[in-house]
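Just one protein chain is left out here, and the rest sit where they should.
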Amino acid sequence: MLQIKPILSTLMRNKSGPILLLIQIILSVAIVANASFIISERLTLMDRESGTAEEQVFDFRLYSFDKNIDLESQIQRDIRAIRDLPGVIDASTTSMVPLSGGGWSSGYTVGSSEETAKDTENTAVYYGDEHMINTLGVELIEGRNFYEEEVLTGSPDLATHGIVSKAFAKATWGDDTAIGKTMYAGDFGNMPIKVVGVVDKLQGAWVNSDSLDNSVILNIKLVNVFTKVLVRAEVGTLAQLKQEITTTLLKDNRNRVVERFTLISEHRKRVYRNHELMATVLSMMVILLLLITSLGLAGMVMFNIERRTKQIGTRRALGAKKRDIISFFLVENYIICVVGGVIGGLVAVQLGQQLMSVYSLPKLELIYPIATVAGLIVLTTIAVILPARKAANISPAIATRSV
Amino acid sequence: MFFYYLDLAWRSIKKTPFLSLLMVLAISIGIGITITTLNVYQLMSENPAGDRSDNLIAVQLWSQDKDAWKEFNAQLTYQDAYNLRKSDVPTRQTAMFVTGLAVQTEDPDFVPLLESVRVTDSDFFNMFSVPFIYGKAWDKSVDTEAVYQVVINEALNQQLFAGEDSIGKTLYLDSKPYQIVGVTKTWSPSPLYYDITTGAFKDSAQIFVPFSLAPIEEFQSWGNNQSWKRQSINSYSERLSSEMHWIQYWVEVQDDTQRDEYAQWLKRYVEQQQLLGRFDSPEAAAKLSNVEQWLEINEVVPEDNKILVGLSGLFLLVCLVNMLGLLLAKFLKRAPEVGVRRAIGASRAQIFFQHMVEVGLIGFGGGLLGLLWAWGSLSMLSAHFDLEDALTQLDLTMWVLAPTIAIAAALIAGVYPAWRICSTNPSVHLKSQ
Partner (left out) sequence: MLSMKNISKVFQTDLVETHALRDFNLEVQEGEFVAVTGPSGSGKTTFLNIAGLLEGFTHGDYFLDGVNISNLNDNKSATIRNEKIGFIFQGFNLIPDLNLAENVEVPLRYRGFNAAERKRRVQHALEQVGLAARMKHLPSQLSGGQQQRVAIARALAGEPRFLLADEPTGNLDSMMARQVMELLENINKAGTTIIMVTHDAELARRAQRNIQIVDGQVCDFTMYQGGARQQGMGTKADKPHLVTDADKPSDESEQAQTEQAAS
C-alpha cells in the first residue's frame, strides 16, 4: 500500500523542508557524479603499465667533473663493474628513465620517397646498448635485439639501428611489420635508422603526453659528463646496492658525484602524484558529501517524526501497521530522491559539459549520474529507516492523550 | 543584549547536542574542504613579485619557422639572448638558465655535492630583490668580462663555512676555483616565477654564477631544451649558435613608456634578424609579459586545482543547504517558546537577532573545527604525497578567512529559518499545548 497521494499532499503542504532536501540531493548528485567520474578517469590513467620491471629497475645519476679522464672508457669500466655486483641482473647507460618526467623526445621522418615522407608522432627516445632491453625488463615480441658490434659510442647523431614500441610501430606503419623499415632522424634521406626489433610495451617519461606509449631505443652508448645509469637488480637490494655502487665507483675515481638512486616504481609514484592527489581529495569529498547528506536526511526525518508524533499515533490508532509508517517515510524519501536524482543528473551532465569545455576533461559518461542516484537511494534508505523505526514504535495511545 | 542572546544560544546548542553537532560538523567539513583547496590555490596563485609585478617583464620571441610551434616558446635561443643583452633600453636585464655543478671546498676530505646552479647576470639580484647577508652581486663588468666569481645562499654558507662571513673565500665548482662575492639570505619565491620551465614550486638555486662564463665553462643546461628545427648539436659552440630554446630572459622597466620603447626596440630586432634570414614566419614577433601575465600564460595554477576549488565551493553549498534544513526544523520546533517571548514583549527584530546569534555561534564553531580539518588534511596530504612545503602550509590569511567564511555562510543559511521563526504569528502557539 503505497500512499503516494497523501504523501505528495504532505510534501506539497510543507514546502520548505522537502525543497531543501531536493536541492541538497540535486547538488550532491551533480558533484558526486562528476567527482567519481574524474576519480575513475585518474585511476585508469594510473593503472597503465610502463612495460618495465618497475620494482627491479632503478636509475641513478653520475656526474664526472674530472676533466682529465677518458670519459668513454671510464663509463665502460663503471657499467662493467656494476654488472659484476651481486644481485645486479643487468645495467646500461640511458638517456632517460621511464615515468621519470624528464628525458628526450623527437619525431622522425618516414616514407618511401621525399614526396611522400611524413613526420611520425612524437616519441620518447632511449639511447642504450644491447643490454637495454634486458635491463628495462621489456618484452621483445618481433625481430631481434641489437648485436654487440652494432652499438656505437658517443653522440646521439650516430644512431643507425632502432627498436620501437608496438604502439609506435602501429601508429607509424599500421598493420605492416616495422621490422626492416627505415626512419630518418633528419629530413628524408638523412641519418637513417633501421628498425630491427619491436618491444611489446615501453612507456616514455611524460605520463600526461598523448603519445606515452610511443618509444624507440637507439643503438648509442652516450658519453657525457652527466650520465644516467639504469640498473636492474633483485627486488629489495636497492638499499645495499646504493652503498656498493657508490663505493665501487668512487674507488675508481673520486672526482664525481653519484646520487639519486630511484626505482621506477618510485618514479611512478612521483609522476602520478598529482593524479593520485586529485583522486584522493575527490574521494574524500565524495565520502564526506554522502555522509553529510545522509546525516542531514536522518536529522530531518527525526524532526519530522517528532513533529508528526501525534499524526503517526492517530494513524496507528486507525489501524496502520508499523510497516505502513516506515513505508510512509520511505516513499516520501524516494519521491524526493527520484525527482532530485533526475534533476541532479541533468545538472551533473551540464556541469560535466562546463568542465569539459573549460578544462581538458573528457565527457561525463551517463553511467556515473545513474550510479550516483542508485547509490543515494540505497544510502538514504538506511538514513530513513533507522529513525523511522523509532516512529513506528510510537504508541497509538498518544492520539488520545493531551488536548 | 548580545550576551543574553549568546547565553540563550549556548543553552539551545546544549539542549540539542546531536543536532548542533551535526550542524557544526556539516559546516566544518564544508569549510575544511574549501579551506584546504583554497589554501593550495592561494599559494599557487600568489604573485610573489608584489608591487614589482609590472616592472619585471619576461621576454619571448617567435623565432621559429612558419610550420613549427604554434605558440611563443617560454625561452629564447642563446644567440637571441646574447643579442638582447646588448640593448640599453631596459633599466636592468638578465639572461639565465640552470645547470648543475659539483661543489668542493678547500677541505680535501669534503665529499663533493652536486648542486643546481643558476647561471645569470649581475642584475638578477636587484631585479628579483634578492637580499644579501654578506657582500653583494658580482660587478656589472663581469657580465661582459668573465671572472670566476660566485654568490651562494645562506643554507650552503652554513653547510660549508658554518655561517660565517665567507666573502673572498674560494669555492670549487667542477674543480674550478671561484671567489665568493656574496651570500644571499634564504630566499625562495613561490611560485618560482622567474623560471617556471621545470616546475613552478621548486626551491631557488643555492649557487649563482656569471652568465658570461657559460661559453667558457660550457655549463650544461638542466632545464628544458626545445628545438623546432632538426639540427645536430655535437658541441657547445653548436649549441650556442643553434635554434634551440633554453635561455630565460627578463628585463626590468620603470614604466609603460619604457616598456613600449623596449617593445619597439625588439620589433626592430626581429626585423633585423629577418634580413639575416631568421624569424621566417609571418607571426614572427616579440612578446612581453609582466609577472602576473607570465604566471597566467604559463598556467602556474594547474586545472585540477581550479576544479577542486569549484567543486569544494559546491560542497560548501550542500553543507549550507543541509544546515538550513536542520536549522529550520530546529527553530520551528521552538515556535511555542518564541510565541511566549513575543507575547512577553520581544519584537521580531529581537527574536531574529537571538536566532542569528545562535547561527553565528554554530558557524564560528564550524569555522574553528573546519580550520582544524584543513590543517589535518593538509598535513596528511603533505605527508602522504611528499608535497612541497610551500604548498601545504596553512596560510595566515586562512586563519581569518575560515571563521569569516564559516560565520558568513552560517548567517546566510540562518536568515531564512530565523526570518520564518520571527514572522510566525505568536498567538498560534500560546494556546495550551
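Which chain is which? They are A and B, in the order written, and residues in each are numbered from 1.
Everything below uses one rule, namely that a residue touches a chain if its C-beta (ideal position, glycine included) is under 8 Å from a C-beta of that chain, and two chains touch if they have at least 3 such contacts.
What you see is a predicted model; the values in this text were computed from it and never measured.
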item	value
Residue among B:T186, B:S379 or B:S427 that touches the chain left out of view	B:S427
Contact with the hidden chain (one of B:R259, B:R342 or B:H355)	B:R342
Chain not shown, touching residues in chain B	1, 4, 11-12, 15, 332, 335-337, 339-350, 424-433
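Simple rule for what comes next: only the chains that are shown with their structure count from here on.
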item	value
Separation of mean Cα positions, chain B and chain A [Å, integer]	26
Parts of chain B lying in touch with chain A, wherever the complex brings them together	18-19, 22, 25-26, 29-30, 33, 36-37, 100-102, 112-114, 174-175, 198, 220, 230, 232, 234, 302-304, 306-308, 311-312, 314-315, 317-319, 321-322, 324-326, 328-330, 333, 377, 381, 384-387, 416, 420, 432-433
For the chain A and chain B complex, residues of the former touching the latter	16-17, 20-21, 23-24, 27-28, 30-31, 34-35, 38, 61, 63, 65-67, 102, 155, 157, 185-187, 191, 225-226, 255-257, 259, 270, 273-274, 276-278, 280-282, 284-285, 288-289, 292-293, 295-296, 299-300, 303-304, 306-307, 355, 359-361, 402-403
